[in-house]
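Mind looking over this structure? Questions follow.
Apart from one protein chain that is not included, each protein chain of the complex appears where it belongs.
Chains here go by letter, A, B and C, matching the order in which they are written, and residues are numbered from 1 within each.
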Amino acid sequence: MDAKRREVLKTGGGVLALAAAAGIIKPGDALAQEWNKAAFETKSVAETVKALGGSGSTASGAIEITAPDIAENGAVVPIAVESKLPKTQAIAILVEKNPSTLSAEFEIPAGTDPFVSTRVKMGETSNVYALVIADGKYFHAVKEIKVTIGGCGG
Amino acid sequence: MRIHCLLAGMLAATLPCSALAQQDTLREIERYRQLLQDGNPAELYEARGEELWKRERGPKNASLERCDLGLGPGLVKGAYVRLPRYFADTDRVQDLESRLVTCMATLQGFTTDEAKRNPFSGTGVPMLTTDPFSGVSQRSVMTDLVAWIASESRGMKIAPSMSHPKERLAYQAGENLFYYRAGPYDFGCVTCHGEEGKRIRLQNLPKMTIAKDAQRAFGTWPGYRVSEGELRSMQWRMWECVRQMRFPELEFASDASIALITYLAKKAEGGALDAPAIKR
Amino acid sequence: MQPKTIVVLALCCIWVAACATRPSDSEAERAAAQMLKTSFKSRGQATIDRLNQDEVQALCSKYKGEPPEGVRQKIEKSQQATLRYPVSGKMMGDWREGQRIAQSGAGRQFTDDPARPAGGSCYNCHQLAPQELSFGTIGPSLYQFGKLRGSSEAIQKYTYGKIYNSEAFSACSNMPRFGHNGVLTEEQITHLVALLLDPESPVNK
Partner (left out) sequence: MADPMRIRASMTGDKVEVKVLMSHEMETGLRKDAQGKIIPAHFIRNVSVTHGGKTVLSAQWGTSVSRNPFLHFRFKGGKPGDKVTISWADNRGEKRTDEAVIAGG
């Protein structure tokens, strides 16, 4: 992070998140949510789509994946997904060759940009899928990301 | 190693073999590094470190707020870039980490051994495979403190003190150690850091004897290492290089470690501290 | 006084002071030698005696890797005398095995299992098979090493010897003396020779 942004973090608008009392449960709080165990145990893209309630998905040019072609380390692979599909409801990130295919699923309410950026682990070179649910239909984009090893390999 | 070979196979199967491919590789690796800059988990360590500096700990139930890092008791801003330096109370040249050991002992009442225990997050040893599904977690008070104290010098010029004879002696001893080759691989620091523009695998190697490289290298430690999911300090950097040189273990906060850090700090003089950084 | 002048004067003072009290080389050497005794500890297979230098290591340290011509010749000559070739005369093994050895950077660290064979760390410093993009540049590219040189007995012998003891050919080389220091076995070295020289090896494709 650059010095400028840090400055914002420390002084500007008090963005520094202080320990707000944990455990205050409000509607929409993490605790009130469910976790789709079956979806996170899937071992292929087709299985994941199914576990997320779809019967299949269509490739779409309206989904953009921003990620490096080659990751210097598989422990942290930055991936951003942006959907230009109208009525985007959800975005999921799938790594085909990971032990479990589904990495993360985001629900996008109206008013929130159909965009998420996060970082995932990749065990090896693999196709990464961005799965988008828009207006009840399932679409995807795919990008191969190669994982290299660094250091002295010892 | 297993993954290593697997990967080679995979790359072999999917990539064209040309100089162009190599350029693409370097460009994409650079892009990867850029994409990481957006959010540096070192911040999480910095926040813990600031809290630990103020927290009453140890047999004396005292904080470190009276610790003298060289600029006077309790002065942290700008202290990191002035280290290592000579301290009269210990009659020793000390880097940040060895100085923190002193403060934990004198102010908080820990024994020196207690203060030196667990100097690195995790096991200290990087994952021996490249498997991102690995990693050993264990927090280190020392590492958290280092993250915060270094962050309080961000953007400042590296300016280690060289006025005391012991500081100059540490520098020269550090230079001697830098060129010292030994062990079953005949390695020394200079093996990897003696020439400009070299790489080990895909990682660029700084030539530590030229200012430009030394400034960039020294100025980006401590750093959050994504490959290990941990923040790493300058003492760790020395310890880990020495491990890979096939030497016996370099003791934490030892005179040799401080001499090497003094040598490197002097070589990096005038560079700006851009740490804690985020690294491969 | 102008601030600039003050700075200049201050710099002069520092410079003079530094020169006046610069520790002597022998003092620094003694300090470094003392540190080697007190700052390291044995861990696993990496025992403290590893810090004891042989003559080559001592000379290369002393001359910071650039020995004068006489010393260079002396080192190369003494190291030539250490070269040991396979008794069977067979210096080319299996390039596939060689590829595995070349990829591995493990071996002799205190974190390595001493029961497992060491790797050659070749890709850490050299380009070999072009398919491996993650290669280092401390050493020269060895891509097409055999294609350019052939695989005559003389070339095989040179290649084997260079891996066995690089100092015999280039004093104060950065390359470990893999055979001489007992890091790689005779058989492992023959596999690496094959990786470099076998026409079927990806290095020569």
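Rule of thumb we're sticking to: a contact is a pair of C-beta atoms (placed from the backbone, for glycine too) under 8 Å apart; a residue touches a chain by one contact, two chains touch by 3 or more.
If you're wondering where the values come from, they're calculated on a predicted model, not measured in any experiment.
Participant: Could you run through the displayed chains and say which ones the absent chain touches?
Facilitator: Within the full complex, the chain left out of view touches A, B.
Participant: Mind pulling the chain B residues that touch the left-out chain?
Facilitator: 38-41, 43-44, 47-48, 132-137, 226, 229
Participant: Could you pull out which residues of chain A are in touch with the chain that's been left out?
Facilitator: 5, 8-9, 12-24, 26-33, 35-36, 39-40, 75-77, 80, 95, 98-100, 102-109, 111-113, 115-122
Quick note on the criterion: only the chains that are shown with their structure count from here on.
Participant: So how far apart, in whole Å, are chain A and chain B when each is placed at the average of its C-alpha atoms?
Facilitator: A distance of 31 Å separates the two centres.
Participant: I'd like to verify one number: the distance from the centre of chain A to the centre of chain C, where each centre is the average of its C-alpha atoms, in whole angstrom.
Facilitator: 44
Participant: Can you pull out the residues of chain B that are in contact with at least two other chains?
Facilitator: 1, 4, 7, 11, 15, 25, 128, 200-202, 244
Participant: In chain A, which residues are in touch with two or more of the other chains?
Facilitator: Answer for chain A, listing residues that touch two or more other chains: 148-154.
Participant: Please output the residues of chain C touching chain B within their complex, sorted ascending.
Facilitator: Residue positions touching the partner: 14, 17-18, 21-23, 25, 27-29, 31-32, 34-36, 38-43, 46-48, 50-53, 56-57, 60-61, 64-65, 99-100, 103-106, 108-111, 119, 123-125, 129-138, 167, 174, 176-177, 181-183, 202.
Participant: Going by the contact rule set out above, which residues of chain A touch chain B in the complex?
Facilitator: On the chain A side, the touching residues are 1-3, 6, 9, 66-76, 78, 99, 117, 121-125, 144, 146-154.
Participant: In the complex, go through chain B and note every residue touching chain A.
Facilitator: Interface residues on chain B, with respect to chain A: 1, 3-4, 6-7, 10-11, 14-15, 24-25, 28-29, 31-33, 35-40, 43, 126, 128, 130-133, 135, 151, 154-155, 200-203, 226-229, 244, 280.
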